[in-house]
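For this depiction, one protein chain was excluded, whereas all remaining protein chains were kept in their positions.
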Amino acid sequence: MAISRRKFLTSIGAVIGAGTTGALTKAYGATKTHFNGYPDSFGVLHDITRCIGCRKCEQACNEVNKLNKPERPFDDLKVLDQKRRTGEAAYTVVNKFSGTPDVFAKKQCNHCQEPACASACFVKALKKDKTGAVVYDESLCVGCRYCMVACPFNIPAYTYNDPLSPKVTKCTLCLPRIMEGKLPGCVESCPKEALIFGKRKDLVKIAWKRITDNPGHYLEHVYGEHEMGGTSWLYLSRVPFEKVDMREDLGTTPAPELTSGALGTVPIVVGLWPVLLTGVYAISKRKEKIADEERKEAVQNATDLATTEMNKQLSQLKTKMTKEKDAAVKSEIKKALDAAAKKTAEEAQAAEKPPVTKDAADDDTGNEEE
Amino acid sequence: MTKEKTIAEKQLFTPFNVITGIILLVGVIITILRFTRGIGAVTNLDNNNPWGIWIGFDLLCGVALAAGGYVTSSACYVFGLKKYHSAVRPAILTAFLGYALVVFALHYDVGRPWRLPYPIFLSPGTSSLLFEVGLCVFLYLTVLFIEWTPAAFEWLGFKTIRAWVLRLTLVLTIFGVVLSTLHQSSLGALFQIAPSKLHPLWYSGYLHVYFFISSMFAGMSMVIFEGTLAHKWLHDKMDETHLAEADGVVLGFGKAASFVMMGYVGIKLIGIAVDNNWHYLTTGWGLWFLVELIGFVLFPAILYGMGSREKNTTFIRIAAFWTILGIILNRLNISVIAFNWHLPSADRYVPSFLEVGTTIFIVTVGVVVYKFIATRMPILYEHPEYKEHH
Partner (left out) sequence: MEFFTLHDFMTYSKGITYLIMGAILVFMPIYWLYLTDRDD
């Protein structure tokens, strides 16, 4: 069974690629890939079909947390004509959704299993407690408000008008009261048992039991069971959750997982960039050095070549000049000999004639010696 | 007597000084308001819109546009491209002041700025990308400060310590690239925690990659843009080397920016494909997205390319300014425009005048300090006593 080399290499590459991608996106441990939350954490089940919009929960919350009294009293139900969100002095609000009949739903911090706010907080001012409450520590908070950006439910509020000690505000799940064995203020005050407090895992069972025991009465969905990785506040409704301002497009991915990919690349950059960049530097320095050496060598070669060429030309010139000198000498000798011969001939002729004025031809032609 | 007075007045009341003086004065007033009456008195921030232009512009754009520091210094010292040498000091100065101003601006935006050391020294929230941003910015500001000190030492005449600091150049440059990669990308990753709030065309699992890559051409464009301004207003402070190398820097960065921007367009398209978000392109938001990607990335990239091929520095300088506008548009889109796109228009955020005023004030402080340093210290010229052999 021969597998082509290309196929083999491709499959190796795919495995490495998948492994790396896997490492980058699921950068949270090979041993434990699933977290189940604190086993005995508490939660609240809000049965929207039972809510009548009386706002007693809002009032109780306000009193228990000793918040500023609002402008309009809690029994003013006209307030429900406007949609409200949680605010500085309103850890929880009830909103009315018109229809036949009107539907009312309470909104507050959902105390998520994997809180986006805690994941976002860069100073650990928000923490998921083992009781299930997501707790805010005012003494650490710097006021960056990233938690407000992160919260998919738009719950945290901020005291923008406090110049020196502004803080984030949200439902506390009445943690102090829970620790004393009491119920959260809102749960205790609800006249219609639209709010039930208990262990989250029990509440999930109760919720599904209600759905199956009352076919057609509820939507077959427990909101908060899986949304954003699960929340401690669970909701039952008859109408679609979008209709009561509860987003159904949040997905089930917990917030920490949304950023774990980017966060996972951070240490790899720190580990690899210095190596790669130093490598680039070393290579560029090496190339520079080689270029320098090549340049020097080229200059050297050129110089050598020039010197050789020059020497060659010089010796050629020397030879030529020696030849010329010899030739000149020869010609001078010949001239001298000719002149001497001529003189002798002239003298011989003159011996038979009367003396004439001598014209001493100076045959010093004066060779240019080197 | 009157002559001296006239000269003194002439030096003090220049148009530049008057305008910046007014802005600085207004800025001081806003500062007082901010710290006596709270963030709410000065901004339009609310519980649905916790981040406004102080984060969207001052922080995000400030950091992106200060990227010239790591790009230029790595081009020169890591990649060995000596022709960028004269551009390094101005780029480092811009980056140093840019990041210092980002930290300065942060003091206005966070509720308790005196607690800014907490995440690093007291209670690190290591699961948070903002922790990573904070740590990196803090370290990088330190690196930039050290990289800037040789210029100051030359001005002050501290020869020995200057020489010692210069030996750290390569290490600091590499460390600077590492830190820049991290915080440029993490600023983008910040928004990955809120997929339900950012419009799908801008939201991506690749946001951190997009921010890092775009910081590269943001930095290069700023170097070109500032060089253009400095050439106009600080020409007499430039030495021969600087002037001679200037065009080479423009042409080189123009070509590089063009190429990187093309790559960026490609990975943006990949991001849309991976999430199968093509259908959003035919909506109103889609049109706006295309204005940003095509109008303010692709088009300037092409102009950069043309300028590079034809050795036309004017094209490149125009493309640089255009690209900078595109970067600002992108960061604002992600932080305040396409963020909370779901909310009804009554709940959407618009900056207040005082918020804008604060931003103008902070930028002005930067310009004033830059001018002070560049006119006195060897940034645009080499100090005659310390001429480097390269």
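When the chains are written out, they are named A and B in that same order, and each has its own residue count from 1.
Criterion: a residue touches a chain if its C-beta (ideal position, glycine included) is under 8 Å from a C-beta of that chain, and two chains touch if they have at least 3 such contacts.
Not measured: the values here are computed from a predicted model.
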item	value
Contact with the hidden chain (one of A:Gly53, A:Gly143, A:Gly224 or A:Pro256)	A:Pro256
Option from A:Leu164, A:Val275, A:Ile290 or A:Leu305 whose C-beta touches the chain left out	A:Val275
Candidates A:Ser119, A:Thr169 or A:Ser189 - the one touching the absent chain	A:Ser119
Interface with the unshown chain - residue positions in chain A	28-29, 32, 35-39, 113-115, 118-119, 124, 128, 130, 229, 254, 256-257, 260, 263, 266-267, 270-271, 274-275, 278
Hidden partner interface residues of chain B, rising order	124-127, 135, 171, 175, 178
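The rule is simple: only the chains that are shown with their structure count from here on.
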item	value
Where chain A and chain B are represented by their mean Cα positions, the distance between them in whole Å	16
Partner chain A, residues of chain B touching it in the complex	34-41, 43, 45-48, 50-51, 74, 77-80, 109-113, 115-116, 118-119, 122-125, 127-132, 134, 170, 174-175, 177-178, 181-182, 185-186, 188-197, 205, 207-208
For the chain A and chain B complex, residues of the former touching the latter	85-87, 116, 118-125, 140-146, 148-150, 152, 154, 156-167, 247, 249-251, 255-256, 258-259, 261-263, 265-266, 269-270, 273-274, 277-278, 280-281, 284-285, 287-288
